[in-house]
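One chain of protein is taken out of this complex; the other chains stay put.
Order as written gives the chain letters A and B; numbering starts at 1 within each chain.
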Amino acid sequence: MQKKSLTQEELSRRWENIRRNWYKFSRNPLSITGLVMICIILFFTIFAPFVSPYPESAGKFINFYEASQPPSLNHLCGTDAFGRDILTRIFFGCRYSLIMGVTVLLLIVPVGVVLGLIAGYHKGSWLEIVIMRTTDIFIAVPPLILALAVCSVLTPSIFNAMLAISIAWWPWYTRLVYGIVSSLKEEFFVKSAEVTGASKIHILFREILLNCISPILTKMSLDMGWIILIGSSLSFVGLGAQPPTPDLGSMVADGSKYLPDQWWISVFPAFAIMLIVLSFNLFGDGIRDTLGVERG
Amino acid sequence: MGKTIKFIAKRLAFSVFVLVGLSILIFVIARVMPGNPARMALGARAPEWVVERLREEMHLNEPLYVQYYYWAKGALHGNFGISLVTRRSVANDIKAFFPASLELALYAGIFMGIIGIVLGTISGWYANTWVDNLVRIISYMGIVTPSFVFAIFFVLIFSYVLEILPTIGRLTPGVVPPPSVTGVITFDALITGRFDVFFDALKHLLLPAISLAMGPLSQEARITRASLVDNVQKDYIASERSCGIPERTIMFKYLLKPSLIPTITIYGLDFASILGNAFLVELIFNWPGLSRYGMNAMLQKDLNAITAVVLVLGLVFIIANIVVDLTVGYLDPRIGLGTERSSE
Partner (left out) sequence: MTKPLLEIKNLHVWFKVFGGILRVLDGVNFTVMSEEKVGLVGETGCGKTTTMKAIMRLLSMPPAIIPKGEILFKGKDILRMNRAELQQIRKEKISMIFQDPTAALNPVFTIGTQIQDAVRFSGKSGRKMKKDEIKARAMQVLKEVSLPDQERVLHNYPIQLSGGMRQRVCISMALVSASELIIGDEPETSLDVTIKDQILRLLKELVEKHNTSIILISHALGTVKNMTDKVYVMYAGTMVELAKTKDLFAHPLHPYSKGLLAAIPRLTGGGIGEGIDGHIPEYINPPKGCRFHPRCKQVMPMCKDKKPPLFKVSEKHEVACFLFQNFGGDCIDK
């Protein structure tokens, strides 16, 4: 009986916490802007097939009568050399960008965080040495370079691009968590848990991980923007989604051939990239200010 | 001084370890690729026995560690193999293309450092005024825009619309490059006194360097501003004011130095941005640099070249980080010292 009411108390406390954080978050107009932008983007990407004016443009589609039209009422962002509506392709392209961000995070966060927990908790042992030296090796080159290298040896595809970015990005989570855990390890509450005989797994996950959640969440929201940025760079050079799949980076690349006359083919997808990254950055900054994490 | 030398020595030793690990990593990744590199090099028309011969030569049929052994042996002698694309020794290719990338990265790094810090400082000093808000908006835009978008944008404006800056290569065709001392054209031109070449090269450097620098410069500006705004409320500033130290001295000396520490700390990461994005920018501007060479190598699956390029860039990055860490250690005594304490 007692156990149940304890968890109820905890739940209501957590709920209070969430409500308080929401209140803090919502005070900053920039954070709310970011959130609203993300919602709008989500709306258009999830319902892309239904809300886009010319859903056929997202696939194999050619219509030379309408090719290379500047922005007009019919085609708000104009059409490309194949006659495909650019606005539609932007909506569908955003899908891939978002999916890329989410997938990469889903891959690297569990792996990176667990490795960081293990390394931080077993500080001084060979486990820590192996894990942390491995991260050192992976971050010895700038992430874009590593992602490019991995991408280049695999067949170009969205999935391989995601894999490449994951390989380049995971060490940062390990390092983040390692830093937190190794400093927390000496804290009183951990020692007291150890002394009372709590199992290592319990300590790692209940006590320590709870303290890591804020920095991890902050990093995740900011990383969405970075991952999408890197993803668009990869597809700019042709290493991401392959034609005819619409992808913002490759759309910019394709359009660059037609500059400066048919500027709309490159410019609108470029804006789209900027808007997505901007919204996640605003949102991420808001999360960071709310959860009170240190800068840098 | 002795401490500094020890620090550098330790880091260099560590870098060796990291580079070896990196080489193994890249090697494994490169060799894991499906497909037949020898076949790809020779083309679909080459007869099977030629392909097989090449495979033998490249040790492709042997286990991975043997392949690595041959590669490492060669690498220690400066032989990184032959490029499957240019058919030349990769080491020579690197020697040929590295200076151009170095020059670009250098200028981009300088722009990023100077402009970023200046903007951030102005923004911080005039916090919450229109100047500050303007700079903040600009830096936000800078952060969210990919380098290649900046590159294309600048090409559009400065080359097509305004027609004042060139967009291809390092020198205008017809301009004779100066005798090669360092390989870095602007330095060579200055050293040999060819000022016309110097300005021409500078013109060509401007757009690609700024495209590379825009993103990281915005980061630097942001962090500098944030750190200024944080530090101006600190007790030590109030204490200095209460001692009658004039406002100018406080702004330029006592506030600036501690605020620059976070900025310089992330300089390394921002430099990584420059090195990474160089791949795209060099492509767009047709800049004959190592990154463009590496990009081509990657697109054509030129394994030896890919491995070598990644290692060289890794080394450059490691050295940059050592320099950054030394600078931070010099600026911030809490990191440099910290353990020596006098007793009461």
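By our rule, a contact is a pair of C-beta atoms (placed from the backbone, for glycine too) under 8 Å apart; a residue touches a chain by one contact, two chains touch by 3 or more.
What you see is a predicted model, and the numbers here were worked out from it, not measured in a lab.
Undergrad: Quick one: jot down which shown chains the absent chain touches.
TA: Visible chains that the missing one touches: B.
Undergrad: Given the contact definition stated above, which residue among B:L162, B:V176 or B:C243 touches the chain not shown here?
TA: Of all options in B:L162, B:V176 or B:C243, contact with the hidden chain holds for B:C243.
Undergrad: Going by the contact rule already stated, which one of A:R27, A:K191 or A:R206 would touch the omitted chain in the full complex?
TA: Candidates A:R27, A:K191 or A:R206; residue touching the omitted chain: A:R27.
Undergrad: In the full complex, which residues of chain B touch the absent chain?
TA: Residues 128, 233-236, 238-246, 249, 254, 257-258, 261, 331-334, 337-338, 340-344 of chain B touch the chain absent from view.
To be clear about the criterion, only the chains that are shown with their structure count from here on.
Undergrad: Can you give the whole-Å distance between the Cα centres of chain A and chain B?
TA: Chain A and chain B have C-alpha centres separated by 24 Å.
Undergrad: Using the touch rule from the top, collect the residues of chain B that touch chain A in their complex.
TA: Residues in contact with chain A: 14-15, 17-19, 21-22, 25-26, 29-30, 32-34, 140-141, 143-149, 152-153, 155-156, 160-161, 223, 226-227, 262, 265-266, 272-273, 275-277, 279-280, 283-284, 294-295, 297-299, 301, 303, 306, 310, 313-314, 317-318.
Undergrad: Could you pull out which chain A residues touch chain B in their complex?
TA: 133-134, 136-138, 140-146, 148-155, 225, 229, 232-233, 236-238, 249, 252-253, 256, 259-260, 263, 266, 270, 273-274, 277-278, 281, 295-296
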